[in-house]
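Heads up, one of the protein chains got dropped from this complex, but the rest are sitting where they should.
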Amino acid sequence: MSFQLQSVSLVHPNGQRALSSVSLAARRGERIAVIGSSGAGKTTLLRLLASALRPTDGRVEVFDVRPWQLSAGKLRRLRSRIGMVYQVPPLPPRQRVITAILAGRLGVWPWWRSLLSLLYPADIAGARDQLARLDLADRLFDRCDRLSGGQLQRVGVARVLYQKPELMLADEPVSSMDPALADYTINQLVTEATTRGVTLVASLHAVDLALRWFPRIVGLKAGEIVFDLPPVRVTEQALRDLYASESGPLPLHGEEPFVLPTRALGRDAERRKSSCS
Amino acid sequence: MLLSATAIHPRDPDARRRATALVIAIIVLWPLLVVAQFNPAILFDAKNLAAMAAFLRGFVPPEMSAEFLGHVVRATVETLAIATTGITLAFVVAVPLALAVTRSLSVSRIGPGPGYWRGTAVRAGVRMLLTILRGLPELVWALVFVRVLGLGPAAAVLALAITYGGMLGKVYAEILESTDTTPARALLESGSRRGAALLYGLLPNAAPEIVSYTVYRWECAIRASVMMGFVGAGGLGQLMDQAMKLLHGGEAATILIVFLLLVQLADAISARLRKQLA
Partner (left out) sequence: MRDEAKAFHFCLSCTLTLVVLASLIAASFAYLSLGLERLLSVAAVADMGQFIVSFFPPDVSLGFLQRVAYGAVETLAISAVGTLLAMMFGVILALPASGRYGRALRAAVRFVLNLLRSIPELVWATLMVLAAGLGPFAGTLALGMHTSGVLGRLFAEALENTPVEPSEALRQSGATRAVAFMYGTLPGVLPQFVAYALYRWEMNIRMAAILGFVGAGGLGQLLYYELSLLHQTQVCSVIIAMLLLTLAVDLLSATVRKGLGRAYG
């Protein structure tokens, strides 16, 4: 089994209940789309699978082991087999795309190779190949802050492709892309999963993308799984119930709000006051 | 989808620039290390280790005898007095210079008139004077004055008056220029004298900042006074210099503690004063 969640609940430190008694399992090679309205718990579910969050209740197994019972070293090695595509790619603005992509294998490289790669990139060809799959190869040596939101998301995807993990998790990976590009990118993720026979779990806000590319749709509402079906059996009514909190028509790609990074980068106030000269 | 044409084995375009920078850095750093006589091994040389150890051993316990503490208290009071008188004289020096340099009180800049070039020249001259006053560290002035006036606080006070006068003058001028100048300009344009324009137009808004900076400089003056003591200009610094030359670790420790406390005290007083007066 790639992962197995049994009656997992998660309550945030501030008392907010993110997941309630969620049970979900996947064999190796499965492709699952998690859909639901904002705040339904999709990100929490993915972070739980990534073993970034501890459940408050229930049992989590990834690759047939319980991650929170592992030693630090073993947990680190487990995590290197899991790749996460973030909705807002966590890339330092001044870092170059090539370094950002190569960072995908930092969990596997020995320390000296990681350090040397900072001086001269260790595997330019490999990084470029992955970037080429997302049609961005000409930006290989650009700085991340020169890219648009959609391009940054593609770099995030390229990083996970370069990592070659056994479990790919994607948290709204195409939210900043136009419909054609989004479709193309999901295609790349799905192709990677089928070619290497690895598991892919993607949370998507756009229902049409989910129904088109994934053979298993999991609907999440208020932290609970309301259905777990193949696309043909997902009814219009079920979808309406899922997105009942959102007014208006069902979310299709291109109608969702752009997500902007909310964290303000630190200000560097020059501390003249600390000296007397 | 278009695939751009790239080389089979693309190379990092930044690599050459980074390598060059590294080579230049090494070429520059090596002679600097030699000139600075950088040699960590010296720290472990037997003679130096012995001297350092003997001195540090003397640190604990710090010298607490009543007689010595009396010296320390007198020296502290002297340091405070040096800083206060120094800042006061610096203020006296700074005010006329700042008024001469600031463009906010310039009548000639408001419109065409005979004084334009003269005004600019005067301002440029005074600005250069301020730079010269500020240019040398106060310790250099103190050293020279000690030769002329002998050991004691007078050298420190004069050094402070000169250097801090230059610093205060420059900052006062900047403050006067950065506060809202419209009331002052209005007064100047309606023909009032510069003094009135200053008092009624600029000062009300600029005063808090001026006071705040002066009190901050007083804090710095205390530290500078201690430093100048090391070249014989009185105060805590001279006491500490003597203690260290005689390798009296305990005395040095006491003075150091007192100095750190003094700095904290000055910081607290300064914060309080700034809140009060601003």
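When the chains are written out, they are named A and B in that same order, and each has its own residue count from 1.
Basically, contacts are C-beta pairs under 8 Å (C-beta built on N, C-alpha and C of every residue); 3 or more make two chains touch, one makes a residue touch a chain.
In this text the structure is predicted, and so the values were computed from the model without any measurement.
Interface note for the absent chain: among B:A19, B:V140 or B:A268, the touching residue is B:V140.
Residue A:R76 is the one among A:H12, A:R28 or A:R76 that touches the chain not shown. Among the residues A:M84, A:V157 or A:L242, only A:M84 touches the chain that is left out of the figure.
Touch with the hidden chain on the side of subunit A covers residues 50, 52, 76-84, 86, 88, 90-95, 99, 103-104, 106-108, 111, 114-115, 118, 143, 145, 163, 165, 263, 265-268, 270-271, 274-275, 277. Residues of subunit B that touch the chain left out of the display are 29, 31-33, 35-39, 42-43, 48, 51-52, 55, 77-78, 80-82, 84-85, 88, 135-137, 139-140, 143-144, 147-148, 153-154, 157-158, 183, 199-201, 203-204, 223, 226-227, 230-231, 240-241, 244, 247, 256, 260, 263, 273, 276-277.
In the analysis below, only the chains that are shown with their structure count from here on.
The centroid of the Cα atoms in subunit A and the matching centroid in subunit B are 53 Å apart.
Listing the residues of subunit B that touch subunit A in their complex gives 1-4, 6, 8-15, 18, 137, 216, 219-220, 223-224.
Taken together, the subunit A residues at the contact with subunit B in this complex read 96, 98, 119-121, 124-125, 128, 132, 135, 137-138, 140-141, 184, 273, 276-277.
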